[in-house]
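One protein chain omitted, others in place.
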Amino acid sequence: MGCAEDYSAAELMAVFLSRDLRDGEMAHLGANQPVPRAAVLLAHLTHAPNMKVSQSLTLANLIDVPRPVPYSEFFTDWRRARWAESYRLGHEVFADVKRFADFFFLGGIQIDRFGNVNLIGTGTDYRRLDFRGPGSGAAAMASTFCPRYYLVAGDHNKRLLVDKVDFISAFGFGDGGREARNALGLPGGGPKYLVTPLCVMDFEPETKRMRLASLHPGVALEQVLENTSFDPVLPENIPTTAAPTSEELAVLRGRIDPQGTLRRG
Amino acid sequence: MGCAEDYSAAELMAVFLSRDLRDGEMAHLGANQPVPRAAVLLAHLTHAPNMKVSQSLTLANLIDVPRPVPYSEFFTDWRRARWAESYRLGHEVFADVKRFADFFFLGGIQIDRFGNVNLIGTGTDYRRLDFRGPGSGAAAMASTFCPRYYLVAGDHNKRLLVDKVDFISAFGFGDGGREARNALGLPGGGPKYLVTPLCVMDFEPETKRMRLASLHPGVALEQVLENTSFDPVLPENIPTTAAPTSEELAVLRGRIDPQGTLRRG
Amino acid sequence: MQHPRRREVIVSEAQAASWITDGMTIAIGGLLSSSHPMALIRQIIRQGVKGLTVLAGSAGLELDLLIAAGCVDKVAVSLMTGEAVVAVGPMFRAAAQSGRLQVWEAEESIYAAGLQAAALGLPFMPCRAGVGTSLPRINPDLKEFRDPIKGEPLLAVPALRADVAILHADRSDPYGNVQHEGTGFGDRALFRAADKVIVQVEKIVTNEEIRRRPEATSIPGADAVVRAPLGAHPGSCPGRYLEDLAHMKEYADAAKEAGGKGNDGKLASYLERYVLGITNHLEYLDVIGAGRLLSLQEF
Partner (left out) sequence: MQHPRRREVIVSEAQAASWITDGMTIAIGGLLSSSHPMALIRQIIRQGVKGLTVLAGSAGLELDLLIAAGCVDKVAVSLMTGEAVVAVGPMFRAAAQSGRLQVWEAEESIYAAGLQAAALGLPFMPCRAGVGTSLPRINPDLKEFRDPIKGEPLLAVPALRADVAILHADRSDPYGNVQHEGTGFGDRALFRAADKVIVQVEKIVTNEEIRRRPEATSIPGADAVVRAPLGAHPGSCPGRYLEDLAHMKEYADAAKEAGGKGNDGKLASYLERYVLGITNHLEYLDVIGAGRLLSLQEF
């Protein structure tokens, strides 16, 4: 396995996430998520041949798809249903929480140091928001039940990574603490990683505060701290995020992202 | 319209019931109910061309069916699905209470003077029943939500028509009274008629006690009273149940019951 | 005896939309950028209906258009995005930020629970999703409670019922047996939660065609069916056509100017050209033009 030199931050993020996905898992792809989509397909086409991939509310296994798997910016794009093995009736997607997905990906308009996510809006008065967001989607359901999930940030800045979210769409670890989720009876495991263009964070087990897990190659610690509103827990030695292998990039660019969406920015 | 002389009690019951069913209604046929089945089909093929008929968990309109509609003693007999326009997925039959059925039919191992029905068993100790019945089926759901329903008795005797049921599978009017159902928040209208081989009963509006509505041709009042454990309310003049017309019998025998199930019993 | 005949339920879009009157609660089918009943929505706008409460679920620009046209007072919504076209509907955003639009803040599984309560004839459905979030605080209709069996913390979601659901589907017979192509999104749930259901379809087919695949019947009994080929435009329709990205951008640009900058000239022109200045769906298709419409056909 060679080490590739030239890759984008989005490609690195996709490769990092793909390595954390396991064979046999069920993956639910949300709307317009190029990095998570690439991560799922990369895992599927390399080490997870039994993954079930949910696209456009259909389930399929794509390992024998003979050409690049098409990308669409529209969640409902029916062309992605061509390999469907089953349909997920819209009103039944949430009817079986065990089999909704083994993991999922979540972005937000705010993410705080305990992994809570806000998709509703910013401001202090809900009836007069400064900025109205798109709404919570399925974030409450998925974050409640999924065994784990990943926070994925397209950009790393202080407006996104805040000390405390104005509104909670997806409860991560609330105000922190090992028992934060158990106290509310939430069965899912909560967020596992935050992945940004600069770094990976995880959650310190006792406090559930975000902790710097690795810096991407070439990124300085200061860059992260200057662009984050809270102080992440810092381990003694900060590892570097492992670079993609040339094999991973070959699959990524050849079969998953030939149009170069992840390289554009 | 001529008046037919020769008909069975079961045929009379089916004809009486069919006249009470209206065009455009949704009819759910339960397991092994020859009289209700005949009533529904007779209404459908004469004055209710827009009825939707649920058989074997499929819905169909049968007015253009070119031969006798097949009868089966098995609820799930898939041959009855041949004219299906839609399927009722088993797990969704109860998911839309408005559209389950506009009326339905219920028998029982005990029926009491307030129209409560028992399908569970007889005895005083539930853990040591004298006689274990088949269980409630969908009786609680249907009796709770359907706008009206019909109690249909294959036989008229004191064991069946009791003063008070040992267990309630379907709440009719409880211990009686105009507000019996409202007090429990039950939206359906409750039982409308009891139809037996001897007579028709309805429910006196104030007390909701069973009231003799009509005696079948040739049946004496004493026959009913001797075979009923409770005293039904008796109106001043007791009408006679209207006999089938020859047209009704022609449709019944030609297109619905050519095998003569209703004449054997 | 005359042979009885079944009653057909096909009506014009104007007849159908006339069922919807000021102040009603309507539910809109489809999901995000696909399968919304746009022909009916444009007709509702033409009819000048006001004060609607809209059960919109995970909505796209169809909701923004209804808000832009001034038809909506309140909306139950879990997601509102134009996806690749615009992150959040501009008129939805402006109306929500100003407080003019009342938002019944939901989430997809909470919305689904509310619809289900209505279908089941229940006052509420319990829901675990939303526990710990801000939703019960900003939507006081969501009541926190302890379940009566184990005492676990849950939300009680009240029944979300609609007077009329309006849906877009692939085909129907003349009697209202409707079949979707694809998953049908949440349309079955709206059917069950509504008192009346109007479905606009790409095509009317024979009853025999429906009976060839009874298992595909998704709405067994629409109260009214409207012929509306290409009727989800500018959104997509599974197996029929893709999104009209250029048209969606045209709308979004006009709405951004109106919502963001208060300059509603472009939006008024859009509404005049595509909705108010014409009288029905066939005229709308002529305005879009055959070349554009045919270019959207899916492969």
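Chains here go by letter, A, B and C, matching the order in which they are written, and residues are numbered from 1 within each.
Here is the rule we go by: a contact is a pair of C-beta atoms (placed from the backbone, for glycine too) under 8 Å apart; a residue touches a chain by one contact, two chains touch by 3 or more.
Please read all numbers here as calculations on a predicted model, not as lab measurements.
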| item | value |
| --- | --- |
| Omitted-chain contact residue, chosen from B:G108, B:G174 or B:P197 | B:G174 |
| Listed residues C:E152, C:D195 or C:E272, member touching the removed chain | C:E152 |
| Those residues of chain B which, in the complete complex, touch the missing chain | 31-32, 57-58, 73-79, 81, 87-91, 93-94, 120-121, 126-141, 144-145, 167-171, 174, 181, 184-187 |
| Where the missing chain touches chain C, by residue | 120-128, 143, 145, 147-150, 152, 154, 156, 158, 183, 215-216 |
| Hidden partner chain, residues of chain A it touches | 24, 26, 45-47, 49-50, 52, 58-59, 61, 63, 81, 83-88, 94-99, 144-145, 187, 247 |
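Just so it is clear, only the chains that are shown with their structure count from here on.
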| item | value |
| --- | --- |
| Touch graph components, with chain B removed from consideration | one piece |
| Inter-chain centre distance, chain B versus chain C - centres from mean C-alpha coordinates, in Å | 40 |
| Between chain A and chain C, centroid-to-centroid distance (C-alpha), Å | 29 |
| Sequence positions of chain C contacting 2 or more other chains | none |
